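For reference, the structure is listed below as C-alpha cells.
A single protein chain has been removed from this complex, and every other one stays in its place.
Showing chain A:
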Amino acid sequence: MKKIIVLSLVLVCNLTFGITVKDSISSFTFQRMAMMEDFDCDACGCSASGGSMGFSSMLNTNFVGVRYFHQSYTSRDGIFANSPWIDENFNTVQAWARIPVSKRIQISALVPYHFHNRTLETGTESISGLGDISVMGLYTIFETQKDSAVFTHKIELGGGVKMPTGKFNEANNLGTVNKSFQLGTGSWDYLLVSEYVIKRKNLGLNTMLNYVIKTENDQKYQYGNQFNYAGTFFYLFDLPSVQLVPQLGFAGEVYATNKQHGLDLPNTAGDILFGKFGLEVGKDKFSVGVNAMLPINQNLSRGAMEANYRWSVNLNYTL
C-alpha cells in the first residue's frame, strides 16, 4: 500500500509540478523562459501521503515556491467482495526551493505539510502534520552551450535523501487496504533522479526517471521501492507581457512490495500510469501553475485501491 501511496504521490507530484506525488515525477513550473521544475513526491509510503520533492529546473534559476496538491483515491476497506469502498483525500501544501550552488550544481529542498482524511463507515478519520522533508542535489552532466544549436539538450543526475520527519503510525495500516494513509514513511529513504530536457525553439520535451530506495522504519515496516517516470511536452508562448507554457504528457509509478519484519506483505505492489496536463503563467518574477493528472491504467493493491485524480496549483518566485 505504501508503495502505492508513494506511487500515487509521485504521480501527483508529476502532475502538479511535475511532481506532486511521492517521488515525483517531474513537473514544471516555468519562469521567464520555460523552466521546468521537477519534483518528486514522496508519498508516504507510497502514494498517498505525499511528500514530494522538487528537484530540477530547466533554467538556472533560483526560486522559492509554494504548491498545493490534492489526490483522490477510493479504497476497499476490507478483504471481501462486499467490503465497503471508502473515499480518501490526500491534501498537501509544500514549500520548496531550488538553489544553485555552482554553475552545474543545484540543491533542492521540499517541505510538505499534509492534511488527509478518509470516510470510514464508522466516521471520518483525519491526520495532519509535517511530512517527510527531502533534500537533494542535482548535477548537470551535459548542457548545450551554443545559442545557435537547433536542438538544445540538458541532462541532470542527482541524488538525495528523504528524512523521516513525518509521523508513521502503524495503526493506520491495519484493516484498510490503503497503506499510504500516513504523514511519512517513517524511514530514511534515498532518491536517485535523472532528467533529460530537449528543446527546439519554443517546444520542449522533459523526460524524467527516478528511483526511491526505501528502508525499514523503526516499526519494522518497509515500503517498497518505487520507480517513477514521466514525459512532458511543453511549449512557450513568449508574449509581450506574460509567458504561457501549456504542458501535456504522461507519468507513471511502479511500486514494489511492502515488507514488515522483512516479510513480503501480499497485495502491496502496484503500478499506475497517468496522463497529465497543465498550464504555467509567468510574469516578471512570479509564475503560477495549474496541473491535473488522470489515470490511464492502474493496478494498485490488486485492484483494491483506485486513484481517481490529482491536481495541483503552485506559486513560484524567482530569486
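The rule we apply is simple: a contact is a pair of C-beta atoms (placed from the backbone, for glycine too) under 8 Å apart; a residue touches a chain by one contact, two chains touch by 3 or more; residues count from 1.
In the analysis below, contacts and distances are computed from a predicted model.
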item: Undepicted complex member, UniProt protein name, chosen from "Imidazole glycerol phosphate synthase subunit HisF", "Na(+)-translocating NADH-quinone reductase subunit B", "Outer membrane protein beta-barrel domain-containing protein" or "Copper-binding protein MbnP-like domain-containing protein"; value: "Copper-binding protein MbnP-like domain-containing protein"
item: Selected residue (touches chain absent from view) among A:His153, A:Lys201 or A:His261; value: A:His261
item: Hidden partner chain, touching residue among A:Asn62, A:Ser83 or A:Thr207; value: A:Ser83
item: Chain not shown: contacting residue from A:Tyr190, A:Phe233, A:Phe277 or A:Tyr317; value: A:Tyr190
item: Touching residues on chain A - with respect to the absent chain; value: 78-83, 102, 104-105, 137, 139, 141, 157-159, 161, 170, 174, 188-190, 192, 213-216, 220, 222, 259-266
